[in-house]
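Reviewing the structure listed below.
Omission of a single protein chain aside, the complex is shown with its protein chains in their original locations.
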Amino acid sequence: MAGLAAAFGSGAMTNSIAEIEDAGCILIIGSNTTSCHPLIARRVLRAKEKGAKLIVADPRNIQLSRFADVSVNHRLGSDVALLNGMMHLILQNDWHAKQYIAERTEGFEALEETLKAYTPEKVQAITGVDVHDLGKITQLYATHPPASLLYAMGITQHTTGVDNVKSCCNLAMLCGNVGVYGGGVNPLRGQNNVQGACDMGGLPNVLTGYQPVTDAGVREKFAQAWGRDIPEKPGLTITDMVPAMLEGKLKGLYVIGENPKLSDPDWNHLNHALKQLDFLVVQDLFLSETAQVADVVFSAASVAEKEGTVTNTERRCMRLHKAVDPIHNTLPDWEIISRLSTAMAYDMSYENPEAIFNEIASLTPNSYAGMTYERMGLDGLQWPCPDPHHPGTPYLHKDKFARGKGRFHALEYQDPAEMPDEEYPYFLTTGRMFAHFHTGTMTRVSPHLDVEQKTGYAEINPTDAGKLTVNEGDILVLSSRRGRMEAPAHVTESVEPGTIFLPIHFGENPTNVLTDAEAFDPLAKIPEFKVSAVKIEKLTIE
Amino acid sequence: MLTLSEVTDISGEEGNLQVKVLQHPRFVDMDKCIACGTCAEKCPKKVEDQYNAGLMKRKAIYVPYSQTVPLKYAIDKDNCIYFQKGKCRACEKFCPAGAINFEDTEKELDLKVGSVIMAPGFTSFDPSSQDTYGYAALPNVVTSLEFERILSATGPFMGHLSRPSDKSEPKKIAWFQCVGSRDMNRCDNGYCSSVCCMYAVKQTLIAKEHSDVDLDCTVFFMDMRTHGKDFDRYYEHAQEEGIRFIRSRVHSAEPVPGTDDVLVTYVDERGHQEREIFHMVVLSTGLEIDEHVVALSQRLGIELDPYHFVQSDTFHPVATSVSGIYACGAFTGPKDIPQSVMEASAAACAATQPLAVSRNTQTKTVEIPAEKDVTREPPKIGVFVCNCGINIGGVIRVPEVAEFAGTLPHVVYVEENLFTCSQDTQDKMTAVIQEQGLNRVVVAACTPRTHEELFQETLINAGLNKYLFEMANIRNHDSWVHANDPDAATQKAKDLVRMAVAKAGLLSPLHQTDLPVHQSALVVGAGVAGMTAALSLAQQGYPVHLVEKSGTFGGNALQLHRAYQGEDVSAYVKKLTDEVSAHDRITVYPESTIQGVDGFIGNFTTEIQTPDTTETIAHGVAILATGAREYKPDEYLYGSHKAVLTHSEMDRLFMNDDPRLKAAQNVVFIQCVGSRDETHPYCSKVCCTHSVESALELKRRNPDINVYVLYRDMRTYGKREDLYREARKAGILFVRYALQEKPKISDSGDQVRVVFRDPILDRELAVEADFLCLATAIVSYHDQTLAQFFKVPMDADGWFLEAHQKLRPVDFANDGVFLCGMNHYPKPLDESIAQAQAAASRALTVLAMDTINVGGVVCHIDPDLCAGCLACMNVCPYGAISEDKEKNVAEVNEALCKGCGACAATCPCEAAILMGFNNQEIYAQIKGALAA
Amino acid sequence: MQDTVKAWLENGTIDVFLGYKKVDNHPLPHCFTKARLEELEDLVVSPDRYPLEKIATHMTTAKPEVKIGMLARDCTQRALNVLYIWNQLDPEKIQTLNVNCCPSPLKEKADCSYLRPATVGDYKKEKGVNNAALLEQLSEYGQEERLGRWMYEFQKCIKCYGCRNICPVCFCKECSLEHEDLIKTGALPPEIPVFHLIRAVHMAGRCIDCGLCEEACPMDIPLRLLYRKVNDIVAQVFDYKTGTSASQSPFNILGDSVTLEPKPIQLTGTDS
Partner (left out) sequence: MGDCHYLYGNYMTIKRITFLQELLTFLGLEGRIHLAWISSAEAQKFVQVVTDFTEKVRALGPNPLPTFSHNKKAALSSVLGRGMGKTPGSSPPEPALQEVYP
């Protein structure tokens, strides 16, 4: 978000999902697409089958690695170095889009200067990617326009998350791939409505459509519409909230549709913080781990029980249709919030979700202003959609970047906050597996999905397993500087030697016992879930 | 069971007989011997091994063969060094169990019994005296019994085809048929031994299979007598496989100087003398009654025929001349296994009939401990690894396997045994199961086929469900086949144990339930077989429903004149019919048919259509005795010329004393009309004897008559051979014809002209025949409807197919249904009667029970998984699955289910679960197998 | 069409009618009832297809006595035949309103004008199996290539179960594809080729070649071709044409009609 906005002026997927099919080359970095975004993976494979080149750069061997023209396993957290290395070779081979750079971007010279140092040998030393492979992926990316770059949490969940994103932007602009059909820099959102939640101001510093709270004009507009003053200071990110709770500055917490007890880093630390709260409210479909320790739980209606809209990863705002009436005493989120607000003396009353949507459209120029329920139909509309006649925008920055000129950021590679050492010799990385979603609040109660994966596990390379005399199913004890947990071993070549992968969905094997809450991106405040150092022992029965 | 014992005398009346038995000493304590084999290993005295026909040596302390029951050693006193010279006692010294008892003595026992069945068997003819074939002098001339041992894996050459003189593999072998059979010159055995043709054909094919080279097999025979069910097909198969069959009685077998080969001189069918060298000669020796048996029979007053077989009559095939003493097997005449098994059941039926009143009066109930519920316990598996003496332990490193077993999941106890099957180990195992709280047991030993029940019994005694047991066969599947590779065998043993343990962990207790048995029988068909079966059952005290489609009882027998021993058939049929009609336990249904059958063993309901009404009866068993019929040919002018008759039509003339018989000058019989051809590729078995009988009858009535019998092979098997000899003596001419060159018949006024080729004269001959009697085939009714009603199979020729051709000749696969008489295969009256008694005997085993046990290894359909598609119902061979319309699921009738698993293989939903072999258990075994 | 359905609903020939209703220009499957006859105005026939038979099967499981009417194309008729054989639907309780879907030259091969022609790119032509291929074309490939091409396709699988969920003739309460003993769980792609083989085997004598599975497959795996082969074998081995009869299942065909002999072991490779 922050990185994209800094480079292009807009923090969203630049292009549409369908366009991926028509890319000339697809670079997937930090996304296990078939597992986490299967229907985007479908487009990737279709593109591949139509003739596109496919590059997969990931510390793990993922399903799409099998289909890649070249796939590389760069070391965890070395994305900036890898991307810088690619750009180094692009410049060296004169593959960069010179006219595009000159006309539409700024900051190129500083970047050029920085890149000089990123020779293939140096990149190989940092990333572990063979110089020849680096050459191949660079050539594929640079010479098969339009090239589309896809990434997900593998890029963002780092202390250098923003840098990583900026590097992706650098690469794409360097080859003139931004603002063209089938190209772009495309972050794949983890949930169906993450984009929508951000669009609606679900961030501490902006109102809808990324209108900054620091802008007096914006505050004025909203104050008029809502009849209340808008605070001028940005709020706290969750990463800031935890220390605030510990310090006693934050006394009450209202959690909607999240399960931070499982999803946030450093489990022990967070638990400690939650205990300091005076009051915890959780609003969820199920009694999640967090809800179990809440003072009040609001039971919310599920997607099938409510009306409304979601905005997906490609900025497409779509309607939800209610299939069944809410079961028992559950309510749609908007009704819970309205009632709560009313009870707290701000009379919030809407006839229906459409009324709310109309208010959104009226207060959000550019992106949502031109949308109505009627226009959306079954297929929805992609923002920006500034007026009632605008057809929506399949890809951004067509002739001009949202911020005017695209900005190159000259970036140096930085090590992750924690690297393996003698005491904690293994890299740990975390992520999703295909059958479960996030903390499993919804998926683990589904018998079909539960059959697929019943418990947590730790992926370990056969070489490491051999060293530790670990067989499939043996229990591993993993410990980091923050804590320790157990998980059965899953011996697989999908992780490289020296790396352990843990899925994040399983409360009984809480992965985030091991991760570090102190390590987060200074700007985006996103924790470094993807890299920690751990040690492993085989659990033996005495 | 009394071994080493002989009957010395029997006295008293039927129902109350005193039997004196002399039991010889074993010199080994049966309770202590664990059959480890150490004694035999240490015994210094080698003795010729009778079991292996003298081709091998055994010790003076021995078991006759490895499957001996009971498996206990015995000392052969006549050969024991200690008994003969007073020193040695090596066996006593080395026996780990202290089982040797040199003080053992002879015992006399007095038994009180109601009846006695004599089944003393036969001995093989000893050809030593016949110097023409050089058996005594030439090492490579062997008897068929010796050859049987040579082919056997447990024989002297471990199943490698080798000849005795130099152990080399013969490339050319000759079989001489009728050695000691059909021979009044060199011995007094005028009868045909019945079984030698078939066993010789079998030996040729097996020898060919065992041979590494393209073995040349030649059989010298007189008539090929493959008259049993499916035997002719086997003979044809042998011909296709290239076995040479030469019709000749061999003149002599002589040594070939300088070699161990045998020079065979014979005259072929055209009269040319041929000489051929063979590497080996097998004498197909006949069957004889042992002289001790003859002596005993004489003591007991049992009347024997001149060949020392029991003198029995056609209508009482298992009776002897002494009331209360019955006989079966080769003692009543030479016969093969199916016929012996049938007779054994028949004898059981006949012998129990007078004793029926006291049935179930002396039963004891076995006390068994209450079954422990293990369903909530985690598996606690005990593994018992057996050395089987040296059988397993000699190859596989058993301690290593046992140690390995201990490392497997859920295994809490491991034990190594010398003989896991011995009684003391069983007792110990019971104790261990209880002490250790085992809830699953794995025995790694031999085959479940012989030992599973024993171990299951042990589980029951220890209070465990008997299905919580699994066997790993590390002997037959491992130590025996990999005797030369102990490392691989040990590894395989571990794999087998791992598989067994993997499955054992998943085993669940299975339960059987008791269903009441309806104690009455249905007999379908009131021919001699049906009536005999009905009467046998009724006399044993059970109500019988006898259904006959025609208006008269007696079936084919009504058309027969005399049985082969000259008995009057009509008189017997009348007597039988009267007895049946008069018996108050028999309900007869003439002119009735079966309309539908429902149910299963112990609980059938059958709908009978009588001329007036439809009745539904309940019965526990059914016997199918629906017979067969005489084939009416459409060749040889049959039906268009009055001189052309079938056997039954000829018999009708005899019975009516038709004057034309006396006037006839020339009568021709043609054999195999409609038999052994393309449409009926089987031998009808009865026609040769029938023709000879009729020919003799014609001669008796008119000694001047000329009778010609045109045949392919004369199949006057067993004692029927006497008739054939008598006929030749009486001047009846027997001329062989070939299937390719059948006799030609033409109309010649009142006569028919029969033209045929005499193979010896090699000339065509013609006879103007007053009668042409066609020995037509016996053909089946192909009764598909009845087969479907009772869910019983039928072979391609339309004969009902028994459960096992040798071992279960009167049972069907579908329990509670039996067969007898000619619907099984063509057969003469005596065999039909024996089979009927056998079927009754088998039916009695069901009727004698108040309840039957069902369940166990059967299929269960999980209603929660069943989608009601009924695919299972459609594939069930036993009709055991039906639809529960209300719940829309399939369900299994446990009484009908045989546990074949066809449904489980078909069910798309995996709702059909074969208990004891469910998918999870099988997957666990596969994973276990692949885990190495 | 509307009039017929209306008459059926009114006179009690059927209790419900399964058809398509137009919503926001999209035809969606809809259950029309007597209570809301006015909805019949929106009843349409469209190129979009849903397994109405499957909906009928679910309805019948819940309420065995319900009488169902439905729009039926050729494939629907074949599916219904199969469901009758497998005792999932009662022909007495089904009324079909036949829709002529095919003035199609492909009809003889049970192909259908409603199936969208597959677009096949260069890469797939080279590595994979053409979704529009004919069985004979595949026999031209050698053994290694056949294996490689099919495994390419199977490796794309994301285990979404779309093929099964859309299938009109899948009716088991618990699906073998979800049996842990048969297919290892937790990994993508699912265990290959076991996952696809199991489904293929279950399609024997059931698949009516409607092509919905392939349409539903997000990864463009040529499932229809695979199952078509399955039924091709069923036709050869069992002498049975799936979907053409409403009374005979292939697994009943046994006994004397079996003239097969086990194939001999060929020690030389069949292909190299």
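The chains carry the letters A, B and C, assigned in the order they are written, with residues numbered from 1 in each.
The rule is short, and it goes like this: contacts are C-beta pairs under 8 Å (C-beta built on N, C-alpha and C of every residue); 3 or more make two chains touch, one makes a residue touch a chain.
Just so we're clear, the structure is a prediction, and the values are computed from it rather than from any experiment.
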item: Contacting the left-out chain in the complete assembly, out of B:Pro509, B:Pro681 or B:Pro877; value: B:Pro877
item: Contact partner of the left-out chain, one of B:Ile760, B:Ala905 or B:Ala931; value: B:Ala905
item: Touching the absent chain when the full complex is considered, from C:Val45, C:Ala132 or C:Ile192; value: C:Ile192
item: Touching residues on chain C - with respect to the absent chain; value: 122, 125-127, 138, 140-152, 154-155, 187, 191-193, 197, 200-201, 204, 226, 229-230, 233-234, 236-238, 251, 254-255, 258, 260-263, 265-267, 269-271
item: For chain B, the residues touching the chain missing from this view; value: 153, 209-210, 793, 795, 813, 875, 877-878, 898, 900, 902, 905
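In the analysis below, only the chains that are shown with their structure count from here on.
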item: CA centroid of chain A to CA centroid of chain C, Å; value: 38
item: Chain B-chain C separation of Cα centroids, rounded to whole Å; value: 52
item: Complex interface listing, chain C residues touching chain A; value: 23-26, 119-124, 128, 155-156, 158-161, 178, 180, 185-189, 218-220
item: Chain B to chain C touching residues, read off their complex; value: 864-871, 874-875, 883, 888, 906, 908-911, 919-920, 923
item: In the complex with chain B, residue positions of chain C that touch it; value: 64, 86-88, 171-174, 176, 179, 181-182, 202, 249, 251-252, 254
